[in-house]
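One structure, pasted below without further comment.
A single protein chain has been omitted; all remaining protein chains appear in their positions.
Letters A and B mark the chains as written, and numbering starts fresh at 1 in each.
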Amino acid sequence: MSVKVSMNVNGKAVSAEVPERTLLVSFLRETLNMTGTHVGCDTAQCGACTIHLNGRAIKSCNILAMQAEGGNVTTIEGLANADGTLHPMQEAFRQNHGLQCGFCTPGMVMSAVDLVKNTPKPTEEQIRELMDGNICRCTGYHNIVKAIAAGATSMAANP
Amino acid sequence: MYQFKFQKAKSVAEAFAGLGKDGDAKLLAGGQSLIAAMKLRLSQPSALIDLGDIAELRHIKVETGTVTIGAMTTHATVAASAEVKKALPALAMLAGSIGDRQVRNQGTIGGSIANNDPAADYPAACLGLGATISTNKRKISADAFFKGMYETALDAGEIIISVSFAIPKRAAYVKFKNPASRFAIVGVLVADFGSSARVAVTGAGPGVFRIAEMEKALAAKFAPESVANIKVPAEGLNSDLHAQADYRAHLITVLAQRAVAAALT
Partner (left out) sequence: MTKFAIGQTVHRLEDPTLLQGKGCYTDDLRPQGAAHAFVLRSPHAHALIRGIDTTAARQAPGVIAVLTGQDVKADDLGTMPCIVPVKNHDGTPRGETPRPVLALDRARHVGDPVALVVAETYHAARDAAELIEVDYEPLPAVADVYGAAQPGAPLVWPEIKQNIVADLHLGSKEAADAAFARAAHISKIELVQNRLVANPMEPRAAFAEYDPATDRSTLHTSSQSVALLRAHIGDIVLKIGDKLRVRSGNVGGAFGMKAMMHPEQPMIVWASRRLKRAVRWTGDRSEGFLTDVQGRDHKVFAELALDKDGKFLAVRATVYAGMGAYLSQFAPMIPQSVHSMMPSVYAFEAAHLHLIETVTNTVPVDAYRGAGRPEGIYVTERLIDIAARELKIAPDELRRRNFIKPSQFPYTTAAGLVYDSGDFEGLQAKALKEADWAGFPARKAASEARGKLRGIGLTMYVERCGGAAPPDSVALKVNKDRVLVLPGTVDNGQGHMTVLKQLVSEYLGIDMEKIDVSQGDSDANPFGLTGGSRFAVVTGTAAGIAAKEVVDKGMEQAAKMLEAAAADIEYGDGDYKVKGTDRKATLFDVAGAAGGIEALHIKNTGALTFPNGCHIVEVEIDPQTGVTRLERYTIVDDFGRALNPMLLLGQVHGGTVQGIGQALLEHAVYDNESAQLLTGSFMDYAMPRADDVPSFNTTFHHTPCTTNPLGVKGAGEAGSVGAPPAIINAIVDVLHAKKGIKHIDMPATREKVWRALNG
């Protein structure tokens, strides 16, 4: 029992036969071997699996691959520029020590980019509230919040 | 997750036909609760019929006296809608408090109310704003729609098309979140319809409910002090490790006052 699923991932058309019950995150990790998107829980709380589907941040562990059929997916692997330079949000996390073990980081960064797209000049309070779909166990959030504020500024400067 | 068959419906009629073919089929309307339950093997549908591609179910329409939201409209869309924010800001605000940003980008109003989680936010909006739920078969008032924990008036084969909210003079929703799940421990929506008022409570009981005594007091005078001394009996409310029933009962009164105050500002 399988279905054919096709979508565009980081600008590339991909297609595969997978079991119906394949989650989008499993499609990315197992089928496409794109392991940058992580799984940190099984109740859609932690946000480590956050990717962009059709321009909006979603939790890829909580939708089926088939729900993304025909969609445009961006993962952490597709965020940096083609020339290898980091996206302003990735660079802000680096400059501000916004990551330690790095496991929540891909989801955190993807979520932060989406946050800033929808709330271009977030206050600290807004950042803290709007990042409640992402859990980090290492950083205590202090530097993540700083990084997102800095990332917002530099995304505004480099649209 | 158990095995299931998957179908993408292109229209409501196609979804309806799919449901007819398979009695254990379920509609997939974003899936933010359903997929989570299936992952934990708590739900075992034989087939999923995905409504995600049905464009006619994604719309927002503001008319005189009502705001109508298509069943497959995401929470994020409602929260960000300039029309909704203008006509019924409490609804936009409530939609913006559901789950987290990622969940709001995928979860839909139809999915939420069909699931009728006792701690979900939209049932409070429906009940508190005197909503009418339109299905492929009929129109159901919110008062008749919610039947207690995870149960609704929907028949087999019935598909939610849209939800119409009555626009009150003013309204507000205040949510006291579970620190772990971020669902409502208690959520209170108050609405002032001039000669009448509505108070709907989610999270506190086995399903969303109204508080007649508060509604009466608010109809007489829509002010926080009108509900300040109205105690809600703890009996029948949820008691769990996140909140005992008496704490929930107390919170209802506190949140109702705050919601009224918020509606007035």
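To be clear about the criterion, contacts are C-beta pairs under 8 Å (C-beta built on N, C-alpha and C of every residue); 3 or more make two chains touch, one makes a residue touch a chain.
Everything numeric here is computed off the predicted structure, so don't read it as measured data.
Q: Identify the visible chains that the left-out chain touches across the whole complex.
A: The chain that is not shown is in contact with A, B.
Q: Could you tell which one of B:L19, B:V84 or B:A243 touches the chain left off the display?
A: The single option touching the absent chain is B:A243.
Q: Which chain A residues would touch the chain omitted from the figure, given the whole complex?
A: Residues 19, 21, 29-30, 33-43, 45-46, 48, 75-77, 79-80, 86, 90, 93-95, 97, 99-106, 109, 124, 127-129, 131-132, 134-146 of chain A touch the chain that is not shown.
Q: Which chain B residues touch the hidden chain?
A: Output for chain B: 1-3, 40, 176, 178-181, 241-244, 247, 250-251, 254.
Quick note on the criterion: only the chains that are shown with their structure count from here on.
Q: For chain A versus chain B, what separation do you get between their C-alpha means, in angstrom?
A: From the centre of chain A to the centre of chain B is 28 Å.
Q: Taking the complex as given, what residues does chain B use to touch chain A?
A: Answer in residue numbers: 1-6, 8, 28, 31-32, 35-36, 38-40, 48, 50, 52, 76, 80, 99-103, 105-106, 180-182.
Q: What residues on chain A touch chain B, complex-wise?
A: My answer: residues 1, 3, 19-21, 23, 42-45, 47, 50, 53, 56-59, 61-64, 66-67, 69, 111, 114-115, 118, 130, 132-134.
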